[in-house]
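Have a look at the structure below, then the notes.
Not every chain is included here, but those present sit where they belong.
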Amino acid sequence: MIFASDNWSGASPKIVEAVAEAARRGGPAYGSDPLTKAVEKRFSELFEREVAVFFVGTGTIANALSLGHFARPGAVVLAHREAHILADEPGSTELFGGGTRPVALDGAGGKLTPAGVVAGFDRYPTGNTFHGNVVAVTLTQMTELGTVYHPEEIAEIAGIAHQRGAAVHMDGARFASAVASLGVAPADITWRAGVDIMSFGGTKNGCLAAEAVVIFDPARAEGFGIARQRAGQTFSKGWFMAAQLDAYLRDGHWLALSRHALDKGRELAAAIEASKSARLALRPAANEIFAFMTSATIERARAAGAAFYPWSTASLPEGSAPREGEQLVRLITSFATTSDEIARFAAVLDGGA
Amino acid sequence: MIFASDNWSGASPKIVEAVAEAARRGGPAYGSDPLTKAVEKRFSELFEREVAVFFVGTGTIANALSLGHFARPGAVVLAHREAHILADEPGSTELFGGGTRPVALDGAGGKLTPAGVVAGFDRYPTGNTFHGNVVAVTLTQMTELGTVYHPEEIAEIAGIAHQRGAAVHMDGARFASAVASLGVAPADITWRAGVDIMSFGGTKNGCLAAEAVVIFDPARAEGFGIARQRAGQTFSKGWFMAAQLDAYLRDGHWLALSRHALDKGRELAAAIEASKSARLALRPAANEIFAFMTSATIERARAAGAAFYPWSTASLPEGSAPREGEQLVRLITSFATTSDEIARFAAVLDGGA
Amino acid sequence: MIFASDNWSGASPKIVEAVAEAARRGGPAYGSDPLTKAVEKRFSELFEREVAVFFVGTGTIANALSLGHFARPGAVVLAHREAHILADEPGSTELFGGGTRPVALDGAGGKLTPAGVVAGFDRYPTGNTFHGNVVAVTLTQMTELGTVYHPEEIAEIAGIAHQRGAAVHMDGARFASAVASLGVAPADITWRAGVDIMSFGGTKNGCLAAEAVVIFDPARAEGFGIARQRAGQTFSKGWFMAAQLDAYLRDGHWLALSRHALDKGRELAAAIEASKSARLALRPAANEIFAFMTSATIERARAAGAAFYPWSTASLPEGSAPREGEQLVRLITSFATTSDEIARFAAVLDGGA
């Protein structure tokens, strides 16, 4: 009953086996091996256009280097208040941008709104040398509240940003969940909708440690390689990254993994809806479930071995609020979640242990 | 005949298997899993004292975070001219120290000298607010020229640094080579000799991607954890790092791997000495061999499939210089080098292909 | 009718004459001249304890260096949403802290509240390595909305900060206004109330360009001198700063200047209260007046030559809000404001021109 996070799972056997095979072979260092080159190409196929891609070790550095790529003195980045860059990256945007300021915007259900983004820009008029200059807007897809941006929502926000000379970044730590949930092509919710650069996550969906920064216009990638090396993110045994992402993307394995997580998320949501001691706080898009539970239920579930986290109610949509005695909790399913786990959890909710 | 670098090898099967096993299990994220805790303890055993240890993904970030840990405005770090931080970390010391200045010192055979270090300090008098303040001296063990510092050499330099209020860092990307070559305990060439913090390398000696920063006085480790997270180096599936280092350190596997590299290094050095078309530029301490070869020999070797790099002669010791027509090259053996490779290389040197 | 800002005034003749006299004399560079030493001592007398003092050129750098003095990786600074560091220092806190994050807190009338500060700290639990660590709370005295913190208000907030290991900074760009308004000793609203470091402003109150960072415990000043030089703020002709501050502090000149500004502020407030076309938005503490005026009135006043700025209503206290057609404007009086200017402005408000 591990619903704490999708990064508590192990790794997909196919991916581990690919690493083992590459480890038997070795190869030229720092990404000059043939497998790295091949996987870089695979990203271009995935996104249906030539892209520049840079493998890195964590989602945090993928975000920080992506946003840093657009930084200049006085840079401001607009982000949702619950975005990972604001909540869990302590000074990373600031450091890798040489002093960039991430500014928190509100938005129900973890999503930026066009009006909110416009208001954010309005605080930093172009040409003003005192307040700051917005260089990028960052969207999280799937969001921290388990919701998703539809292609046209992304396009609207991206249009606002581009009109004002800012770039659009997508934090795709759970990009696979969004693609699986929306049933769209990866291109549809990225560059076709105006995304300029993204953090493409593999770790939360079955890799060991494999993330990638994708720059959709390769002409804008200049300088990214040295910034990555400066950050200590050019892995000498680069094939170790490439092997993971090769297996991840081969034959749609990444979507198979995320669809499994999604299916288990639906089962879990259904179990919660059916239970008498918990209720959904939000309609989940995929594998991230937010529920209201009483303290007694939470204690009972934990005592039975369930792992999950409490969450802030600050970004719940209107109309969704805990009742007296309830708390908001977050539960996440992964590629490794089993129906048995969910059945046991359902039993615990209904008073069993 | 891969002598380009020890990071061109694959990874030790034992280490890969340990990762595969951990991947089947998974566990709490961000280093709160039991294996991480166990391996952290193992480092204390290895160094015969309680230490604080932080796993990171690359040697570059291990160095940058280590030096950054002692940074303050106007900070200066003294380093050998050929140190990795000066040669291959483009702005990393500067970035992670918030503006630290690494200053290049000369030294034959890749080694800092006590007199050179004193002169370095003399350029930055304590209390002066214009020139800079030396906050750390960094030593590479094994050095970039394949030589090693003996315990008393480290102690002398560390004494100079400590007397002037600076910390001592060791870049131990090839620490195992130094330990194997010197036949000392890890403690003897680190904290017992005055080293305060080190970058402990695993990747070049058989890991996939596993390095660690070791702070020998845990009381001085405050703030390192958040600095690591800021740098995007807290791996969510932390057990993946821990599993590598667990297998690496278990039952002396790390020393077995480095002794193999060392033995093959000696074979390679002997083959060069015995050849008519190459000669040693330096007496190698372990698995890093520097040789003078004519361009014709270099071409012949490359044509036969040998991989190795040219090197700068700037830090050769007195008396060691290329003759007319010769170039300096670097050859590195690894845990995976075979006697067969060396025999083939010897044949190529002697005119075969 | 210049009410745009107190930095639109020229400079006090006494201060200019002191600069002229020092310029005839010259002296050792970089603050080693006798006048600088004497003025540094004068600050200790002013604050009734030995302090460390560092002259700098602007309030922005005084704030940035002050907050940077407490920075470390992952540092967070809590500030009022309208604080100068958030509104007008584009990335300065971030840059000089090597990546510090300033976090905006709300508070009516431009003042932080104890509850708000506690909530700010609660978002960054001690020891957590993901969210950030609060290293300082910054208060503006007099605030951006023309209000003042009373000694016990400062003490309460400082107590909260100190209990959690954070320092307390005061942005005193208009410190003289606060002292004049409250009728307290400078010590009462600084170190006696728990302030650790302050930006002491002279420019807005009659100097040409003279600010000082005051560190109340000289033992905590280590490293500030080199940080100032790194920032390019150690003026070679340091006597030029010292001469201004010498004349500023001599014989209470600074308070005479601020009392004049305060008196004119009261006249201006009275004129607004008496007028039919404007009304006070806030009870002013000193020389910063916020008023609601209709667009027609604003246009008329500007046409008549009055200079003042519109302002955001975001931090008005409850119960204070513009009526239909009104806007919030800020008017500031200075050491140079005349009763004649105010009389003319009053006439304009009442329909004249």
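Order of writing sets the chain letters: A, B and C. Residues in each chain are counted from 1.
What we mean here is this: a contact is a pair of C-beta atoms (placed from the backbone, for glycine too) under 8 Å apart; a residue touches a chain by one contact, two chains touch by 3 or more.
Just so it is clear, the model here is predicted, and its values are computed rather than measured.
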Subunit count for the whole complex, all chains sharing one sequence, 3 displayed: 4
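Following the convention adopted for this analysis, only the chains that are shown with their structure count from here on.
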Identifier of the chain whose CA centre is least distant from the whole-structure CA centre: A
Label of the chain whose CA centroid is most distant from the centroid of chain A: C
Separation of chain A from chain C, taking each centre as the mean of its C-alpha atoms, in whole Å: 42
Length of the line joining the C-alpha centres of chain A and chain B, rounded to whole Å: 34
Residues of chain B touching at least two other chains: 226, 229-230, 234
For the chain A and chain C complex, residues of the former touching the latter: 73-76, 87-92, 94-95, 98-102, 104, 129-133
Residue ranges of chain C in contact with chain B within the complex: 30, 68, 71-74, 97-99, 129-130, 132-133, 223, 225-230, 234
Chain A to chain B touching residues, read off their complex: 2, 4-5, 7-11, 13, 16-17, 19-20, 22-29, 56-64, 88-92, 95-96, 203-204, 208-209, 226, 229-237, 240, 336
